[in-house]
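Heads up: the structure comes next, in C-alpha cells.
A single protein chain has been omitted from the complex, and every remaining protein chain is retained in its original position.
And then chain A:
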Amino acid sequence: MARGKLRDLSFFLSPMVLMVFLFYLVPLIMTVYISMTRMRNWNVDRYLTEFVGFYNYERLFYMFQHDPTFKAVILTTLVFVGITLMINVFGGLALALATFFINERPASSYRLLWLLPRMSPIAVYSLVWYYFFHGSEIGTLNSILMSLGAISEPIPWGQVTPWGAWSVIIFVNGLVGVSFGMIVFTSALNQIPRELVIAARVDGASSWQISRRILIPMIKWHLLYVLTWQFLSLLTTYPHLFLLVQWDLVNRDYGTTLALYVFNTAFGRGEQDQGLAAAAAVILSIIGILGGFVTLKVLKFERMMKRPRGDF
C-alpha cells in the first residue's frame, strides 16, 4: 500500500477502529473474564482476581434444571421471541401492504404514526402503557372493558401468569418492532415495477390476489431479512421491558427475558451477581454472533458489497 493511502486510511478509519476496540472488543473480553470470576456487587478490588473457571456456567446449568424462577425466564424468552417475531414480521407486512393500496396521504400518516413507538423516549412509551394496562380501575383497558360490561372487576393484566404478563410484554415490544418491517417492506414494494401491478389490475385481479401472487413473492428476500434481523434484535434487547418490570406492571419472573435477566442480575436491586450475569451474557453473545453470521450467509450480503468504481 502506498504511503499516502495508508495515511488517508488511518485518518478516515482510526476513530471507528478506536470506538470498536474500546466499546466492543475490550468489553467482550472483560465480560468473558468476569464470567469466570466470583464478581458480585461490583466489588472490583476484592473479586477481580478471584478466578473460578466455569463455576458460573455450571450454576446457570443447575438453575436451568432446578430453579423455577430461572425456568420461567427461559420459557418467557422463548415465548416472547417467537410470538413477537411473528407479530413484527407479519404486522409489518400487513401495514406495508395496507398502506400500499390506499392513497399516499393517509398512507404516510399511518406509517408515521407507527414510528411513534420507536421514536418516543423509552420512559414516556413505558409510561403510556403503564396506565393503559394498569391493574386497577384507573387502567385504560380495564375501564374500557368494564364500561362495555365485558368484565366486572379490574384485571391485573401483567400479574396474571404466565399469559397475562406475556401478552403485555409482547404487545408493548411488538409495536416497536413492527415499524422496522413496515419500512423495509414499503421500500421493497416501491421498487417493484408498476407495470406488473397495472397488468394484473387490467386482468381484473383483486388487491388480495395482487398481494399474494405478485407482491409477496417479489419481496421474499426482504421477508427473510426482517425475520432473521428481528430475531437477533428480540433475543438481545431489553430496554422496553426494563421499566415494565421495574414498575411492577408485569410479573417479575414471567416478564423477564434472558437479556433483561442479565441486566437485572448485574445492575438491579438487591444482591448483584456480575459473574452469573456475565456467564449468561456470554451465552447470549455466542447465539448473537452465530446468528449474525448465519444471517450474512443466508442473505448473501457479501454479494451486495461491490468494489468502489473509480478508486485509483
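The rule is simple: a residue touches a chain if its C-beta (ideal position, glycine included) is under 8 Å from a C-beta of that chain, and two chains touch if they have at least 3 such contacts; residues count from 1.
One rule holds in what follows: contacts and distances are computed from a predicted model.
Colleague: Which protein name, taken from UniProt, belongs to the chain you can't see among "Monovalent cation/H(+) antiporter subunit G", "Nitrogenase iron-molybdenum cofactor biosynthesis protein NifE", "Acetolactate synthase" or "Sugar transporter"?
Modeller: Of the names offered in "Monovalent cation/H(+) antiporter subunit G", "Nitrogenase iron-molybdenum cofactor biosynthesis protein NifE", "Acetolactate synthase" or "Sugar transporter", the one UniProt assigns to the missing chain is "Sugar transporter".
Colleague: Determine which one of A:93, A:219, A:235 or A:250 touches the chain that has been left out.
Modeller: A:235
Colleague: Name every residue on chain A in touch with the hidden partner chain.
Modeller: Within chain A, the residues that touch the unshown chain are 1, 4-5, 8-9, 11-13, 15-16, 19-20, 22-24, 26-31, 34, 42, 44, 95, 98-104, 106, 108, 110-124, 127-132, 134, 137-140, 142-144, 147, 173, 175-177, 179-180, 183-184, 186-187, 189-190, 194, 197-198, 201-202, 206-207, 229, 232-240, 242-243, 246-247, 259-260, 262-263, 266-267, 274, 277-278, 281-282, 284-285, 288-289, 291-293, 295-296, 301-302, 305, 307-311.
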